[in-house]
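With one protein chain held back, the other chains of the complex are shown just where they sit.
The block that comes next holds subunit A.
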Amino acid sequence: MSFITTYCHLSADQCLVNGEVICKRERSSADSWFKQIYKEQEFVYPKFYKMDALSQAGFLASELIKRANQGFASRYKDDEIAMLFANQSSSADSDLRFKHSYEHNGAPSPSLFVYTLPNIVLGEIAIINKWYGENMFAVLPKFAPGFFVDYGRILLSTGAKAILCGWLGILGDNIEVFVCLIENEPDSGLDFNSENLLELARFQSVITN
């Protein structure tokens, strides 16, 4: 058996951990919404400021899950924690910024270009945590709980003991992020199945077959 033990949502104006609102967006703030969360939650990881929105979302959600599930990573070896992420629009948010750099700002920006791949967020989270496990990023037309359950179970049967699963819907102001931790032997949690993922994610638009 495997269980959903911890989860985090980021929407356009709220940040929730295990369903509880921990941070609300201040629309009048000069900071971006993700920077507001970073500051309010008192994270200290200066590389956060260099990241694109996709990686910032992955950073925030994974760090908040770690805080809510203290010491979970120490239960596993450094290659037993896999990451399985997906979204609908790949790295389009950063792709648009990079394209703008060479079409309107004079020269292609290398610091934007390195974020024009959706799997970079997996690298960022792996670096922070020194996780050497399996990584996969899929591009799917809509949130598909069946994909996470099918491939998540495959990962758990081929060596992984925990999986960070994440839907990182980020394109401009459209923010639909749901990241959850799947573990093999926790003290408590919801069964890792499509129904529970669907219910927890609370997305409007999903693929259920």
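Here is the rule we use: a residue touches a chain if its C-beta (ideal position, glycine included) is under 8 Å from a C-beta of that chain, and two chains touch if they have at least 3 such contacts; residues count from 1.
Quick note on the criterion: contacts and distances are computed from a predicted model.
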According to its UniProt record, the missing chain among "Aminomethyltransferase", "TIGR03915 family putative DNA repair protein", "NADH-ubiquinone oxidoreductase chain 49kDa" or "Beta-ketoacyl synthase" is "Beta-ketoacyl synthase"
Please output the residues of subunit A touching the missing chain, sorted low to high. 78-79, 88-90, 92, 95-96, 98-99, 102, 107-110, 113-114, 116-120, 122-124, 126-127, 129-141, 147, 150-151, 153-154, 157-159, 171, 207
